[in-house]
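Missing here is one protein chain; the remaining ones are kept as they sit in the complex.
For reference, chains read A and B in written order, and residue numbers begin at 1 within each chain.
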Amino acid sequence: MQFAGSHILSVTQFERADVERIFAVADRMQPYAHRERVTKVLDGAILGSMFFEPSTRTRVSFGSAFNLLGGEVRETTGFENSAIAKGESLYDTARVLSGYSDVIAMRHPAEGSVAEFAAASRVPVINGGDGANEHPSQALLDLYTIKKELAGRGRGIDQLRIAMVGDLRYGRTVHSLCKLLCLFKGVQVVLVSPQELCMPPAIVEELREAGHDVMTSEVLEASIAHVDIVYSTRIQEERFSSQQEADLYRGRFRLNQSIYTQHCEPNTVIMHPLPRDSRDTARELDDDLNDNPNLAIFRQTDNGVLVRMALFALVLDVVEQVDAHARDVNWYTAGRF
Amino acid sequence: MQFAGSHILSVTQFERADVERIFAVADRMQPYAHRERVTKVLDGAILGSMFFEPSTRTRVSFGSAFNLLGGEVRETTGFENSAIAKGESLYDTARVLSGYSDVIAMRHPAEGSVAEFAAASRVPVINGGDGANEHPSQALLDLYTIKKELAGRGRGIDQLRIAMVGDLRYGRTVHSLCKLLCLFKGVQVVLVSPQELCMPPAIVEELREAGHDVMTSEVLEASIAHVDIVYSTRIQEERFSSQQEADLYRGRFRLNQSIYTQHCEPNTVIMHPLPRDSRDTARELDDDLNDNPNLAIFRQTDNGVLVRMALFALVLDVVEQVDAHARDVNWYTAGRF
Partner (left out) sequence: MQFAGSHILSVTQFERADVERIFAVADRMQPYAHRERVTKVLDGAILGSMFFEPSTRTRVSFGSAFNLLGGEVRETTGFENSAIAKGESLYDTARVLSGYSDVIAMRHPAEGSVAEFAAASRVPVINGGDGANEHPSQALLDLYTIKKELAGRGRGIDQLRIAMVGDLRYGRTVHSLCKLLCLFKGVQVVLVSPQELCMPPAIVEELREAGHDVMTSEVLEASIAHVDIVYSTRIQEERFSSQQEADLYRGRFRLNQSIYTQHCEPNTVIMHPLPRDSRDTARELDDDLNDNPNLAIFRQTDNGVLVRMALFALVLDVVEQVDAHARDVNWYTAGRF
C-alpha cells in the first residue's frame, strides 16, 4: 500500500510487504524510543488524539510516540464532546476536528465509527480501537514483538508455533493477530479456551484457508508444551451479561513459573495484551513469572511505541528524514531499557 | 486599542480599526494554518487553557492555534478544579494560575466570570465563552469568514446583506455578530425566527442606531432571496425549560439544496456556528448541501484557527516576528485545504 496520507483502520488493509515495511521502520525508531537519540522530524506537527472512550495506555502510547518524533499533541478524552449529543453527525465532527491537526489517532466505542470519521477527515486517521471491531496498532505490536523475541532464537513468524489462551471469544487482540498471521506461512495455532469462549469460527476458517494448522483444547498444560509463544489473555469481564457468568471462567487457565518450568520448552516466550488481572481469583499470568526473562509483556508495550512511531512516520512520509533531524540525548537515562 | 498585554473579553472592546487589524494578521497566519510553513515564534511560551465548562472544538482550536505558533499548551477541563469547591475566590484562582503560563484562554459557565478572572490575572486572558454572555473569538471568526467569502464576489462587510435564521433569542453567536456589524456601514439584516425566539430588542436597537436596516420575518424562503449570507443557527435546546418546548421550534426553518436553488441568488454563502443538528427532527441545514461550494461552515471553523492565532500573536506582540521564525513544512500535507 501507499502509506503517505493513508488512514490506518484495519489489519485487513495490509499485505505482508506492508507489515514488513512497518516493522522495518519500527526497528529504526529504537534509538529514539530508547532515549539514546532525539529527533525533531515532526517539529511543528500536531496530533489530534481523540479518545471518545477512556484509555490510558493506548492514548499515552500514541501521544508519546508523536512527541518522540518531535510533534505536539492536542487531546480530547471522554464524551465531553457534547456536540455529538447536540445532534452533530460524525461527518461534521470529522470535517471540523481534522482542521485542527496533521494526523488523528482515535478511539470510539461504536464499531465502524472510526472508519466513518476517517471518510470525512481531511487528514490521516489511525484507528485506536472502535468497540469490539478493530485495533490495528495493537495487532501490529503483538506481531512485531513475536518477530523480535524469536529473532534471537533463530525462528520467525513463518513456521511460528503459538498458543492463544483464555477468552478467545471477546478478546479483540487475538482476533486481529490471527488475521495478520494469515499473511504468513505454516503457522501452528493452539487455541485454549473454555468451549463457551472459543475463537469465532470465521477466524478459525481464515487461518485454515491461509494453510495454517489450528488445534483447539481446554487443557493448558499440554497445549503449551511445544510452542514458541504463549499468548495469554484476560477474561473480558465487562463483555459478560453478569458478574456471575464471568466468574465461571475467571482463573480457569493460570500460568505460573512452576507450570512453565514443568511443561514449556526452554525460552518459550510469554505474551499478554495487558492489563493482566492480578487479583487472586484470576492471575492468568502469575506474578512469580515477573523475573522470568521470557516474560515479554512489558517489551510488548514498549514495542507499541515503536510501532506507533513507525505508523506516524509512514503516513506523514518522513521516514527518510528522521535521522537527519536527530541529536544525542543530553539528560540522564541510565538503566531505562 | 493597544493589543500587547491586553485581555480579549468582549466584542464591545473593539473599534473598526481593531477588527481590521485582527483580520489583517489572520490573513498572514494562513500559510502556517494551511501547513505550508511552520513558525516557532512562540517557542517556549505556554498557553494556559482553562475550560471550566466542556468544549471540544473551541478548546482544541485555541490549543492548535497556539501550537501552530510554536508554543506549548497546559490544559484544564471541567471542574476538577476542586479548589473553587473548597471556597477559593476567582481572584485567588487567577493569581495562582496566571503564574503558570504566558497567556490564558478560558471558558466558564458563569456570566462575567472571565472578566473577573482577568482582572486578577497577571497575564492576558482571552474569553472562550462565559455562559450566555460573550464569546468574542467566535464573533470575530464569523465576521472574518463573511469578509473572506465575499471578497471573491466583489462585496464587503459594508453594505452586507445577511439573513440570520433560527434561535435568535438564545444563540449567543448572532448577538455578538450583530454587535460587531455595528462597527460597519449600511448593513441589511433579515431576522428570521419564531416570534418567541426573536432577537433581543436591545440588539435590534443597536443595529438601527448604527444606521443598519433591520427586517424581521417568520418565513424562510422570502427572507433568503436577496442576501449575501444566510447565517443559520441551531435551536439551543439546552436553554429551554423542557424538551417539549424545544420540540415546538426544532425543524421550523430548514434549508436544503432544493430551497437554496429555488430561492437564493447564485453564490449565496451559507454559514452556521456549528454544531448543526443533523437529526431528522431538526436539519436546519440539510446534508444535501454538503457538496454546495457555497456552504462555508467548515471554512468557518478553519478560520477560527486563523483568528485565534492572530489574537495570540497580537496580545503577545509577536506579529512582526512570525515570518522570521519560519521554515517550510517537511511532512505530507497533500489535499488538506
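Assume a residue touches a chain if its C-beta (ideal position, glycine included) is under 8 Å from a C-beta of that chain, and two chains touch if they have at least 3 such contacts.
These numbers come from a predicted model, not from an experiment.
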Sole contact to the chain not displayed, among A:Met164, A:Val187, A:Val204 or A:Val305: A:Val305
Of B:Val11, B:Ala26 or B:Ala45, the one touching the omitted chain in the full complex: B:Ala45
Hidden partner chain, residues of subunit A it touches: 35, 38-40, 54-57, 59-61, 63-64, 67-68, 70, 72-73, 75, 77-78, 234, 237-238, 274-279, 282, 287, 290, 298, 301-302, 305, 329-337
Absent chain, residues of subunit B that touch it: 4-5, 41-46, 48, 72, 74-76, 80-84, 86-89, 91-92, 95-97, 99-102, 122-123, 315-318, 321
